[in-house]
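What you see is the complex with one protein chain gone and the rest in place.
Order of writing sets the chain letters: A and B. Residues in each chain are counted from 1.
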Amino acid sequence: MARREHAHPPPARINDDLLRPLMRTSWRFYLLVAAFGCVVAAGLTFWFTQMYLGFGISGIRWPVFWGFYVTNFVFWIGISHAGTLISAILRLVNAGWRRPVTRCAEVITVFALMIGALFPIIHLGRPWLAFWLFPYPSERLIWPNFRSPLVWDFFAINTYLIGSVLFLLLPAIPDFAVVRDKSTGLRRAVYRALALGWRGTPKQWHRLESAMQVMAVAILPVAVSVHTIVSFDFSMAPVPMWQSTIFGPYFVAGAIFSGIAALVIAMAVLRRFLHLEDYLQPVHFQNLGKLLLVMALLWGYFVFNERLVTYYGN
Amino acid sequence: MDRRSFIKLTAITTSSAALASCGNPENQLIRFVPDEDIVPGIATWKPSVCPACAAGCGLTVRVMDADAEVVRNGQAGVVTIHAAKKLEGLPDHPVNRGGLCARGQSAIQITYHPDRLTQPLRRSGERGDGRYEAISWADALAELVRQLDTLQAAGNQKALALLSRGGVSHRALLVDQFLAAYGAPAAVSFDLFGDDVLRRANALSFGRFQLPTFDLANARCVINFGSDFLGTWNSPVSQARAYGEMRQGRPGVRGLFVQVESRMSQTGANADEWVPVPPGTEGALALGLAHVIVANGLRPGDGAALAGYMPAQVQKITGVDPRRIERIARTLAEASPAVAMIGGPPLAHTNGLFSALAVNRLNAILGNVEQPGGVFFTAQPEMFNAFRLKAEATGASGPLAALAASSPQMLLVDGANPVFEAPRAWTVREAFEKVPFIASFGSFLDETSALADLILPDHSFLESWVDAVPESGSLVPVMSVAPRVMRPLYQTRAMPDVLLDAGRRLAKPVTLPWPTYEEMLGSVFARLPAAAEGGDAWSEAQEKGGWWGEPSTPAATPARVAVAPGATEWVPPQFDGDPQQYPLYFLPYPSSQFRDGSLAHLPWLQEMPDPLTSGMWSAWVEINPATAGRLGIAEGDIVEIASSQGTVRAPAVMFPGIAPDLVAMPVGQGHRTFTRYASGRGDNPVSLIAPMRESATGALAWAATRVRITRAGDPDGRLILFAGGMREHVEERR
Partner (left out) sequence: MAVDLDRCTGCAACVTACHAENNISTVGDDEASRGRAKHWIRVERYWEGEFPDVRLTFRPVMCQQCNNAPCEPVCPTYASHHTADGLNAQVYNRCIGTRYCANACPYNVRFFDFFNPSWDKPLQLQLNPDVSLREVGVMEKCTFCVQRIKSVQIQAKAEQRPVRDGEIQPACAQACPSRALVFGDLDDPESEVARLSRSPRGSMLLEDLGTRPNVTYLTRLEA
C-alpha cells in the first residue's frame, strides 16, 4: 500500500473538493435531512406527549429519578469534548497532522453541546418553567439558587458553548472568505458577512493566529470544568456509588474517550460520503487511534478505581 | 374548590351558557343557593362515631365549606355545602382518647366513595348480574311494605330474616324491637372473626358474656395468646394507647410483653419475647405457666387441676422448652401486676373454648381480675344485658348457617356481606339465591347486596344519627352517640327510620314507642345522669359525642366477678383435611387494612402498605422461606393453595415470622363485586375455610383447615410491595 501521508493535492483542487458539497446539493442530502427531521419530529412528539399525559409515561421511578435523560445528557456533553478539547490540545502541542481533523471535531462539539443542553430541559417535570433555571432579573427578583450544580451546569454549558462557537468560527473566517470569493448571489452576501472582511493580509493572519492561541488556552479549562461540573450533578448528592471524589476526572476522561470515538466515526462517514480520502488519511485515523487507546486505558483505570473505593469501604 | 376545578367549572358554565339556547337544560351546571349558613374558610369540629369496627371509637370531624355537584329537581348543579374534611380521634372519648386507627381515618371515604349507591334501586336484570333501575323512595317503600304485608297476611312473619353487621348499639336494639313487634326472629349477625368463644368463656369464668378490657397501662408484664390487639383485634386503638403507656408511660418502669402465636402478627412484632407454638396449643401453654406458678407457691391456686401440665408435658404439646416455660412463668408471677390475653386465631380452633378458659384461669391465678393492671369488664348499661343474653342464647355464629338452611321467604340485609365472608360449605349464596325477596340497605353493591331485588340505600355514618355501645376498651361505661355531621349527599334514608316508616304503613301497623331513631336515642339518653348541675344528659351527649360515666354510675351493672373452675383436661385441636394430602395448617387472618374485607373498597386502605409485608392493592400468601425453598417457590411466584373446600391462587410472600408448617393469608381481598377499587383483586381466602366448629360452642373454627400448596406460575405482577419491594433493601444495605 502506497503511503501518501502529507501528500496534499494541489490547492486549486483542494478548494474544488472541499467546496463541492457546498455548491452542489444532491438528493441524498435532502433524504438525510428528511430522515433526521423525522427523528426530531418523533422526539418532539414524544416530548409533548410526555408533557400532556404526565411525566409518568417515562420509565422513571424511584430510585432511578433521572435515567435515560441524564445518560443522554452526559453522553452528548461527553461527545462535545471531541472537538474543542482535542483540537485545542493538538493546536497547543503543534501537532501538524491535526489540521484536517480539527474542523470536524469542532463542529461535533458545537452540535453535541446543543443536543446535550436540551436534555436537562426535556427531563423537567414542568419544562414550561425551565426559564426559572436561568439567571434573569425577574420582577420579583428571585434568582436561581447559585449553590445548585444545575445552575452551575447552566453557566458551564453556556460558557463552553460560546467558547466552542468562537473556536469553530474564528479559524473558519479565511474559509468563509474563500466561499465568498467563489460564490454569487445570496450565498455570497451571507458569506461576506461571515468572513468579516477577511482579505488574507499577513496582519490579519497574525491576529487570527494569536486569537486562536488565546482561545485554545482558554477553552481547555472550560472544557475540563464542564464535565467536572456535570459530574458534580452526581457527586454532590449523598447517593451511594455517586458520592465519590474521582467523579471529576473520571467523567472528563470518559468524555474525551467517547469524544474521540465519535470523531473517528464522523470522520470515517465524511471521508466515505464526501470523497475526502485525500484529506482524511489513514495517518489521522492512526493517530486518533493512539489517543483513543490512551484514553481507554485511563478510563479503564478509573472504572477499576471506582470499584476499589467500594471495596475498601465494604 | 381548587383552582383547577374552578377553571373547569367556569369553562363548563360558560360553554353551557353559550349552548343554552340550543342544548337541553340538564347540561347546565348552575349554582344553587346553599341551604345552610356557611362561613367560608372557617372549620368547625363535630363529634361522630367510627363505623369501621365494633370498637366504637369517638370521632371529631372537621367540617368546612366545599362545592358539591348535586342534582336538584332533575337539574345538575353546584352547591356549597358543609362537608366533612377529616376524621380525628375524639380527645376525651374514653375508648380512643384522640387516637384513631388507619381504618377509622379512611372511613370518610365511605361517604365520598364514587361508587356509593345514591338512590333506591330495583333489580331489572337477572339476580346477581348487577343491573338495576332507579326508582323513587315512594315506590321503593311501597314495594317493601307490599312484601312485608304479603308475609303478614300469610301469617308467615317468622319467614322474615334480617342480617345485620353486628356490634352493639341502640340502632341494633331498635331493629331487634321492630323485628320482635313484627313477629320475626331476631336479627342474625355474622362476623367471620367474631369472638363469641371468648364471650362464652368469660361468661363461664367471670359471669360476663362480654369481651374483656385490659388495664395494660398499669401492667408490668403482659402475655398475649394470639390476638392482634395492637392491630385489628377487639378495641385496637384503646389497647395500643394503653400499650404505649405500659412501655414508656411510667418513669423507670417498662412493662414486659410476651406473645404466643404461630404466625408473627403486627402485635407479635412488638413483643420482647416471641414464643411460637403449634396452632391450637396455646391453652396448654397457659396452663403450663399456671402450673409453674401454683406448684412453686408463687400464687395460690388449684394445683390438682393443673397436675397434667408440668413443663415437660407441655413441651410435648407445644414444643416450648420447659426452662423457657419456667422462666416466663416466674416473670409473670414476679412482675405484678401481670395479665394474660387471648383472642383471634387460638379461639378459632376446635378447642377454642378450652384455650380461652385456660387463659382465664391463668388470670385468676395471677389475681388480676378487676385489679389495676388486670382484666376488667366495661360496665354495660342495663338494657344491653338483655340484648347480650339474646346473643348468648342463640349461641355463637351458628345462626347464619341455620339461616341459610331455614329458607326464609324474605331477607333484609343491613350492611352484612356473608356471601363474601362465610365458608363456602355453608352455601350462603345458594341459599340466598332461593329467597323470593331480598332487600338491602347497603351503600355499595357488594356480593350480598348484588343479590337484592330492592336496594334502599342507608345514609353514610356522617349523614345520620350514629351510636355505639362499646363492650370493651374503656374502664368506665360509655355510650357513643352523635347527630349527623353533614346533610346527606344523595337520595338516601336512614335505615332505622325506613323500618319504622314501613312499620307504620303496614296493613296491620307495627309501631314502636318512638317514631324515629333520633327520638329513641333521645329518650334513652335523657334518662342518664347529667354531668353538669341542672344539665341534661341528652344535650351533653350530642355535644361531646357520647355519654360516659364513672364505674359507679347507676346505669351500669355493678361487677359480679366470680371465677368458675372450668375443665382443664387437654383437648387437642382437630383440623379439616388429611395431613398426608394437606400437609400445612392454614391461617386466614383479619387484614390490617380491611379487617374482614368490609373496608376493601377504600382507596387509602388499599394504598396503605401492610405493616408486615408492605403489600398494597394485592392479596398474597405468607410462607416460611424454608418451606418455600423446599417447594421451589420464590417471592412473587403464583402459588395454588388447596383445601378440601377448593383452591385459590395468590402470589407468595416470604415471611420469616411464620412456622414452616403453616401458611397464612390476609382476608379482605378477592371481592367479586365491591366497587372499582376492590373488585377482582386476587382470590378470596375464605373459600378455603372448612366448616369446622369449636367443639363446645359451635362457633366457626376458621383456623382449623389444612391445605396443600404448589407452585403454579411465575410472578404475574399482581403482588405489589412498597416501592416495588426495593426501598427497604436499599436502606438496610446502608
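Methods note: a contact is a pair of C-beta atoms (placed from the backbone, for glycine too) under 8 Å apart; a residue touches a chain by one contact, two chains touch by 3 or more.
Predicted model only: the values in this text are computed from it and were never measured.
Asker: Please pick, from A:Gly56, A:Pro137, A:Gly185 or A:Pro202, the residue that touches the omitted chain in the full complex.
Answerer: Residue touching the chain left out of view: A:Gly56.
Asker: Just one of B:Leu605, B:Val621, B:Ala664 or B:Ile709 touches the chain that is missing; which is it?
Answerer: B:Leu605
Asker: Which of B:Thr213, B:Ser227, B:Thr267 or B:Thr281 touches the chain that is not shown?
Answerer: B:Thr267
Asker: Kindly note down the residues of chain B that lie in touch with the hidden chain.
Answerer: 2, 4-5, 41, 64, 66, 68-69, 83-89, 96, 98-102, 104-106, 108-109, 112-114, 230-231, 236-238, 240-241, 243-245, 247-248, 254, 256, 264, 266-267, 269-270, 272-274, 276, 489, 592, 603-609, 611-612, 614, 616-618, 624-626, 656-660, 676, 681, 717, 720, 722-724, 726-728, 730-732, 734
Asker: List every residue of chain A that touches the chain not included in the displayed model.
Answerer: Spelled out for chain A, the touching residues are 53-56, 60-63, 65-66, 120, 123-127, 129-130, 132-133, 142, 144-145, 147-151, 233, 236-239, 242.
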